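What follows is a short report on a single structure.
Heads up, one of the protein chains got dropped from this complex, but the rest are sitting where they should.
Order as written gives the chain letters A and B; numbering starts at 1 within each chain.
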Amino acid sequence: MRRLWRWLIPLAALPVLALLAYGFRVDPRDIPSPLIGRPAPAFGLATFEGTPLSLATHRGKVVVLNFWASWCQPACYEEAPVLERNWREYRDRGVVVVGVDIQDRREPAEKFVREFGLTFPNAQDVTGAVSVDYGVYGVPETFFLDRQGRIRVKHVGAVTDAVFRANVDRLLAEPGSP
Amino acid sequence: MSRLGLRLLTSLFFLGAAMSPVTAQPAAPASEETVHEVAAQLRCVVCQNLSVADSPSEMASQMRAIIRDRLAAGERPAEVRQYFVDRYGEWILLSPPRRGFNLLVWLVPLAAVVVGLVTVAVLVRRWTRHRRYHRPTRVDMDPAMSERIRREVNSE
Partner (left out) sequence: MTVDLGYGMTLVALVLAIYGGAAAAVGARAGRPALVESAQHAALGVFVLITACFALLTYAFLTFDFSVRYVATNTNLGTPFYYRITGVWGALEGSIILWSWMLGLYTLILILRHRDSARELYPWALATMLGILAFFLLVMTIAAPPFQRQVPVAADGRGLNPLLEDTGMITHPVALYLGFTGFTVPFAFAMAALITGRVGDTWLALTRRWTIVAWYFLSLGLLIGGWWSYHVLGWGGYWAWDPVENAAFMPWLTATAFLHSVMIQERRRMLKLWNIVLVILTFGLTLFGTFLTRSGVIASVHAFTQGSIGALFLGFLALVMLTALGLVAWRWEALRSQGELDSVVSRESAFLLNNVLLIAAAFTVFFGTVFPLLSEAVRGVKVSVGAPFFNQVNVPLFLSLIFLMGVGPLIAWRRASLENLKKNFLWPVVLGVAAAAAAFVLGVRSALAALTLATTVFVGATIGVDFVRATRARLRVGEALVPAVGGLLRRHNRRYGGFVVHLGILLIALGVTGSHAWSVQTEATLRRGETAELAGYRIRFDDLTAVEESNHFKVVGAFTVSNGRVLDVLRPAKKFYPQEQSPIAYVDYRLGLKEDVYLVLGDFARDGTQATIKLQVNRLVSWIWIGGVVLTLGALLAILPERRTPA
């Protein structure tokens, strides 16, 4: 029996190797958000045109809140047309798309908005307070808020048509109550 | 109270008054040190493994500003930390909160040290066992002889 104890030495390596193998299944950069299901933090910004922008004005609608930056290539450049397209399609159905530009300079940001012809409200978060409030750790990140103003989904990375529609349709289908 | 005592008391009072602000002022801006302390415990979210205090990135700079503002508004460091944890999860703390499962990260290395020390102690005991049981018998030596030996050895 004592002879068998020695085989513990190679066997001890197995749990470590198994743990490392498990590492392939997870993405260390994908951090789940603790804000899901909680009321979306309020903010008061001004759009690039100068009009005030806040969530309160859009209560009762499904809100797609998108954080972007002009230097974020290629993801933000891929999703901008997607957002604009879907905005135009859904704007009369009680959905609003809001863009927040973070860690950016005014000029390149305005250029970005012009380049993609974005018509949904976009504001610049100069101090970064809004992005921290939403637990944003990179761009692009998109939050889908329901009609009661709660964060329901956080999508990290570029938004595609499929992602947009799936989430928005589901939230629209829910009974809305002020 | 004696006159001396009264005089002492009043002078102390004025001394105290002179040292403290005469009018109630808003909380002083948080010392950079405290900001640094809190920032050193938070992970910079756009870098890899750097603290908010160390990171040169813009995001970290913005986070430091938020820390500064919140401390200046009167929040305690623990509350500021909690603010970030509420939004980013436990992940944003550079040292996991010492609760439950996370305690393992401190306890297991400690256990390893203890196990190592105990193992060495046991082994050393085992390896010196023969010395304790087979102590060489002292040879009684003639003092002149031992003196000669001592002198020879020391003169080397």
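Things worth noting here:
By definition in this document, a residue touches a chain if its C-beta (ideal position, glycine included) is under 8 Å from a C-beta of that chain, and two chains touch if they have at least 3 such contacts.
Remember, predicted model here, so these are calculated numbers, not experimental data.
For the chain that does not appear, the touching partners among the shown chains are A, B. For subunit B, the residues touching the absent chain in the complete assembly are 32, 36, 40-41, 43, 47-51, 53-58, 61, 64, 89-96, 101-102, 104-106, 108-110, 112-113, 116-117, 119-120, 123-128, 130-131. Contacts to the hidden chain, counted on subunit A, fall at residues 6-7, 9-10, 12-14, 16-17, 19-24, 26, 28-29, 31-32, 71-73.
Please note the rule applied: only the chains that are shown with their structure count from here on.
Centre-to-centre, using mean CA coordinates, subunit A is 38 Å away from subunit B.
Considering their complex, residues 45-46, 58-59, 62-63, 65-66, 84-89, 91 of subunit B touch subunit A. Across the complex, subunit A meets subunit B through its residues 31-35, 103, 127-129, 131-138.
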